[in-house]
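Supplied in structure tokens, the structure appears directly below.
Removed from the display is one protein chain of the complex; every other protein chain stays in position.
Then we have subunit A:
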Amino acid sequence: MPGFLKEFFNRNGTLMGSLMLGLVLFWTVGLIILPQLSMLDFSFRPNLPPPEIGGPKDVYTLENYKYLIYGPEGGSQDYNAVDLKVFFRTLVAAVCVTIFNLILCYPIAYYLGQTKGNHIRVFALMLIIPYWINEILRAFALRIIFGESGVLNTLLVGSGIFDTPFDFIRNDIALYAGLGYAYILLMIFPIYNVIESLDHNQIEAARDLGAPWWRIHKRVVIPYAKPGISSGCTMVFMLSAGALAAPQILGGPSSLWFTQLIYQQFNDNSDWPQGAAYAIVLLVTCILLVLAVMRLFKVNMGDIGK
């Protein structure tokens, strides 16, 4: 038995130790790893009617992945332009949502983290309570605000700023707002947690030594908050790229999110292998992108967990 396991059992007793270990293993292996492995397995198999499963046609194939790149065999185009476009657009949009969220949330997190007083708790509550409302309702509420005859257009046209209503939905503004809003807390709280532990004297020391406010942030606050920023950005990026409800409700008719394609494959086309392949591509690409960005900004995996 490796040393750390021995210590773990010594500390918790055999019964409690086995129980805890069993639960953690059940969670990671049973609920995460095995289902994902079966998805991976699906993605390499052809979509067959049930009687043929396990039959001679049930062989491993790259067909589902090829489909994303080249489209249906004998199709009119060389590449699957529609799906690829949706795929890259989703990634770019998720990056944009992440950056937009960071710009919006960093000042809020900084204010919450560095200000003393009871009103901070009220602010935090005001941020949390809207999340008791479920995602679908929140998304539809945004539709009411951004719709053609919605609150915002009524105001803009009524006050004479616009002559005709602006189509926030078709221009994806509603979608970005919805996605941004959906994950705001996941950006604010990791950053807030780190900044709260930053000694205010360091900010004052930097100021005393002549630094203007933006250099204090650049040199003192942001380097300190880096673990929180990376943790927040990773979560927001992963969740926006994988979001379904907000694109479904707030997306324009012509703008599909990649998750919607996956959903269509699973649900509308009943093509699980194809859906699984798409999902795996999205997952792997997102992970690689996150790792690359972490490397670029010299963030360690351990920092994310902070």
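Brief remarks on what is shown
We take it that a residue touches a chain if its C-beta (ideal position, glycine included) is under 8 Å from a C-beta of that chain, and two chains touch if they have at least 3 such contacts; residues count from 1.
Note that contacts and distances are computed from a predicted model.
Not shown: a single chain whose UniProt protein name, out of "Multidrug efflux pump subunit AcrA (Membrane-fusion protein)", "ABC transporter ATP-binding protein", "ABC transmembrane type-2 domain-containing protein" or "Thioredoxin family protein", is "ABC transporter ATP-binding protein". From the set A:G117, A:G210 or A:G302, the residue in touch with the chain omitted from the display is A:G210, counting the whole complex.
Remark: the residues of subunit A touching the chain excluded from display are 199, 201-202, 204-212, 215, 219-220, 223-224.
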